[in-house]
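Missing here: one protein chain of the complex. Every other protein chain is in place.
Showing chain A:
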């Protein structure tokens, strides 16, 4: 059930025409369709049928696994697909009628964070888990190839240290949220990480924001700290955010505690974090 909530649609971005991507040579023999005609026939079928047809024969298997075919198929079937996590260590790629097209394994302990730009972003958001000792992690996964790329999220210290009574106390984030976006003007992929810290003793929450510029081949270059917004995003691991046009939108924290603490009437419902300018904007109460 939770998986349905997490579902974020994305569409495979394919612009090339099927004709231009055609690579299969014609090999005619009596009564057998040439492979380039088979290409045209199979491209009409839904994705699930195609996978089933890989068991027909070797040429059909290599044809339907060919990137040119996959591109042509995506161009022919431009309906957006949905990614949902319904089980541990696995996400489902589904069509809009809920039919499962593909199951993509994800690394252990990871939770689906975001699917955008044809990629899936998963992260281990719960660092408080005592029974596993690896720290925070984040992966980008290409559902088409199942290739995953681990982003180094422990390369810097974002422990939060404050003076507490007569001693300094340092905290690890209680959990982190990740979102993948692209700067439209440059096409550069960026990952936003929101780390949430909870000071139980102080009854106070803090958040830190970092943006990673992702290299084309995968793997990060460098996380940059970015200014914290005036308002906190909702401190909830289910508040995964939505990426739209280079900005990530999170539901704002609307708990009474924060509203009171800010002593303001214009507490926002949504906080928008721009991946390009790394700036933070708020959308005031326009949603009801």
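Following the convention adopted for this analysis, a contact is a pair of C-beta atoms (placed from the backbone, for glycine too) under 8 Å apart; a residue touches a chain by one contact, two chains touch by 3 or more; residues count from 1.
The definition used in the following text is that contacts and distances are computed from a predicted model.
Leaving aside the chains you can see, what is the UniProt protein name of the one that's missing? Options: "Trafficking protein particle complex subunit", "Nucleoporin Nup43", "Nuclear pore complex protein Nup85" or "SKP1-like protein".
Matching "Trafficking protein particle complex subunit", "Nucleoporin Nup43", "Nuclear pore complex protein Nup85" or "SKP1-like protein" to the record, the invisible chain is "SKP1-like protein".
Where the complex has a chain not shown, which of A:44, A:96 or A:147 is the residue touching it?
Counting the whole complex, the residue in contact with the absent chain is A:44.
Provide the residue numbers of chain A that touch the chain removed from this figure.
Answer for chain A: residues 17-20, 26, 28, 31-34, 36-38, 40-45, 48-49, 51-58, 60-61, 75-76, 78, 99-100, 103 touch the chain left out.
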